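The complex appears here without one of its protein chains, the remainder shown in place.
So, chain A:
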Amino acid sequence: MAEEEGEVRWDGLCSRDSTTRETALENIRQIIVRKAECLRLVKETPYRPADGLSDAVSLDGLNKLLAHLLMLSKRCPFKDVREKSEFILKSVQELGIRIPRPLGHGPSRFIPEKEILQVGSEDTQMHTLFADSFAALGRLDNITLVMVFHPQYLESFLKTQHYLLQMDGPLPLHYRHYIGIMAAARHQCSYLVNLHVNDFLHVGGDPKWLNGLENAPQKLQNLGELNKVLAHRPWLITKEHIEGLLKAEEHSWSLAELVHAVVLLTHYHSLASFTFGCGISPEIHCDGGHTFRPPSVSNYCICDITNGNHSVDEMQVNSAGNVSVSDSFFEVEALMEKMKQLQECRDEEEASQEEMASRFEIEKRESMFVFSSDDEEVTPARDVSRHFEDTSYGYKDFSRHGMHVPTFRVQDYCWEDHGYSLVNRLYPDVGQLIDEKFHIAYNLTYNTMAMHKDVDTSMLRRAIWNYIHCMFGIRYDDYDYGEINQLLDRSFKVYIKTVVCTPEKVTKRMYDSFWRQFKHSEKVHVNLLLIEARMQAELLYALRAITRYMT
């Protein structure tokens, strides 16, 4: 029944031309209204009990459409589409069909909805970004809505992502989305998995692959091992891993394909970090993003429960936050004071060479014990876990398990000199795009800190960046790792560590308990630093292995 009426085509809505959008919407409206009326007729005729199954199917189909419309009515950058979608929903409701309503509290569970930019109130620069993103993907995802705190970065991010997924490249389109799914599934990030499952099917991917990695081609299965190591222990990547992928007879990867895959894997690993780090809510049109139940039944969504973020929890944190406002105020002051001191005293207090070296080791070692107390094993939701194997393989600290990993010296292999050249050689233009993205993320500053203005935050940003690299064993010769201890307090370290290494364990409590006086936009800024530093660290290890293989 649903199929006969023809597929609903959403792509007309991505057009920048309002008349095209209008005709597309009108088509959608007719289809939906027709379906709704069919359904109502079926309901009103009581003597057809045998056809329950097909009813359910058609209802399901209609509900999907309605959910998509709901998404459009909230998240489309074009005003006309938003209004018309809402209108269609209303008219469907008048037919006596239950319509969905969005669940959760805006794009992020951590950031109150009112803090986040509302679609429709953006300025022209942001509108262009939104329109670009919408035109490319047919949606405006929650990640974009959170990242738009930093439009300069967002532009570069979207450009890169668009290039990786949709432009010329060695890998076929469905492979790219599948690799995205594989990478996101490593961190049990159902948000990204859901998004890319849709995209994967949309570009003509084989639905069978989604039943698990073992149903995908051997070539992709081979990538599983690299995905695993890269996500959790990138320092273990050797040139043997690379060789194994490149020399697998008919299943082998070409160098260019491999670089594309590696860039995709690292991109999605770090994007999973962002998703959890900022508590991105499920998309409205995906599972868990909307409900058809009337509002009185439940107040929180399932994901909140699994992460221990009930509203009750929220209350506690809020009250705790209120109590310690004065405390946290001093926190900022103290941090500022420390930065000032470090700036001034650097030349006087001359640490010996041995001490400098040991400071790095100490920081590296300590970073292992920085962990949230609730270290319980979270078993991943079933539908996500089927996309990867070996669920037990997670982040393990190097020396805690008696492994000694030689320190990676940035001065010997760095992104600017070596990584860039290699990527650009094998996957042209992407090196440039990623390089730009790293630069923007590293240099982004508004010279503010919480309520203070005109602050040079470069020292703080460098500390965060180097701390993340330090967790991966990457050392900068010209950095005094003592600074990290001075600038980053424990709760902040816990947050960083969790976001970067085990993002699935991030809770709202962690997000709230660091830097309590800082603005949400600043916390998102921190997250951008985290994901870019993580991506660079993974890339460095993978690219070094490729370089070693090539020489």
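In this text, contacts are C-beta pairs under 8 Å (C-beta built on N, C-alpha and C of every residue); 3 or more make two chains touch, one makes a residue touch a chain; residues count from 1.
By our rule, contacts and distances are computed from a predicted model.
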| item | value |
| --- | --- |
| Name per UniProt, for the chain absent here [options: "GATOR2 complex protein WDR24", "Neuronal-specific septin-3", "Dihydropyrimidinase-related protein 2" or "Proteasome subunit beta"] | "GATOR2 complex protein WDR24" |
| Touching the absent chain when the full complex is considered, from A:S421, A:Q486 or A:S521 | A:S421 |
| Residue touching the undisplayed chain, where the options are A:M167, A:A248, A:A334 or A:M451 | A:M167 |
| Touch criterion as defined above, residue of A:R98, A:K340, A:R365 or A:R409 at the omitted chain | A:R409 |
| Contact with the hidden chain (one of A:T128, A:N198, A:Q486 or A:S521) | A:T128 |
| Residues belonging to chain A that touch the chain removed from view | 16-17, 128, 131-132, 135, 167-168, 346-347, 350, 353-354, 356-357, 409, 411-412, 416-418, 420-422, 425, 432, 435, 477-478, 547, 550-551 |
